[in-house]
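Only one protein chain is missing; all other protein chains are in place.
Presenting chain A:
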Amino acid sequence: MKKGVMRPGHVQIRVLDLEEAVKHYTDLMGLIETDRDDQGRVYLKAWTEVDKFSVVLRETDEPGCDFMGFKVVDEAALNQLEKDLVDYGVEVEQVPAEELKDCGRRVRFTVPSGHAFELYADKKYTGKWGVSAVNPEAWPRGLQGMKAVRFDHALFYGPELAAVYDIFVNVLGFHLAEQVLDPEGTRVAQFLTVSMKEHDVAFIHHEEKGKFHHASFFLDTWEAVLRAADLISMTDTSIDIGPTRHGLTHGQTIYFFDPSGNRNEVFCGGDYHYPDHKPVTWKAEDLGKAIFYHDRVLNERFLTVLT
C-alpha cells in the first residue's frame, strides 16, 4: 500500500581515496560532480536525475555504505512515516536540514540487518543535467564514460531478513517483487520496490550485519552495457562478472569495483512490477541460475566479497 515513499534518492559511499573515487564515478561511470562540502564529501548525480545529487562520497579508512536515502512525496508523508516507524518500535534519528547540502531534514533509522536508511522530502531541484526542461534534446553532449542514466537501487547483505521485510513492507509501503526461498521456505533474498521497477532496494541473507554488496546504475540498452564492459577493460578497472543476465529481475548486467573495493553495477532491462503482481520466486537450490542466468553457476566472489 502506498505510504508516500517515492523512490531511491541517494546513497553515501565510503571510499579510501576521495580523488581516485571521484575519477571512477565521473570519468568512468559518467556521473557529474555537483558540489563538495566542508566535511570533504563529494556530491554527484546522473544526468537524468532532477535533484542535485544521488551519490555522496566520503573518504575514510573503511569502505562500505553509510546509508541509503529514499525521497518521500511531501513533508506530511515524512511526518506520518516517522510516526509509523516510531509506533512500530523503530528508533529514529533526526538529521537536520543542510547536513547534506541542499537537502531537507532526514529521518534516519537502522533496520535489523544493520543497514541505515533515511527518508526525506526535500532536495534542491536542479533539473536534468545538460538538457532543457522545455523542448529537451534526447541527451546532453559532454557525458563521460558509461553515461549512467540514474542511481537505481542498492543491494545489502545482512541477517534478519524477515524483520527487515516487516519494516519495508508493513511500515514503509514497499512491495515484495522477487524472492529466493530455501527448501524450508525461509526467504534468503528479497527484492523490494515502491515503483514499477523490479527492485528499489534488495537484501540477501548474510550472517554479518551491515554489509554493502553494490550500488546500481541504470543504462538504456544492452549495447550500453557492452560498451561499459569495454570501458572497464580500457581503464583496467577491477571486474567482478559480466556482461550477463540475471535470472532474478531478468536484468542485463555487469559488475565491477570502485577503487576502494565497493561493488558497482550498471544494467539495463529487467521486468516490471505493479502492486497486484504476486512475488516472483526463485529456489535457493537454483541460485546459480537465479543470479547468473547464462552461466547458471555462482562465482563465490559475488556471494562473499562485500564492503
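Note that in this section a contact is a pair of C-beta atoms (placed from the backbone, for glycine too) under 8 Å apart; a residue touches a chain by one contact, two chains touch by 3 or more; residues count from 1.
The rule we apply is simple: contacts and distances are computed from a predicted model.
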{"item": "Hidden chain of the complex, named as in its UniProt record, picked from \"Ferredoxin\", \"Protein-export membrane protein SecF\", \"NADH-quinone oxidoreductase subunit H\" or \"ABC transporter\"", "value": "\"Ferredoxin\""}
{"item": "Residue of A:K71, A:H205, A:H246 or A:K289 touching the missing chain in the full complex", "value": "A:H205"}
{"item": "Identified contact with the non-displayed chain, of A:F67, A:F168 or A:F257", "value": "A:F257"}
{"item": "Missing-partner contacts on chain A, residue numbers", "value": "16-17, 61-64, 157, 180, 182-183, 188, 205-208, 211, 238, 240, 257-263, 284-285, 287-288, 298, 300-301, 303-307"}
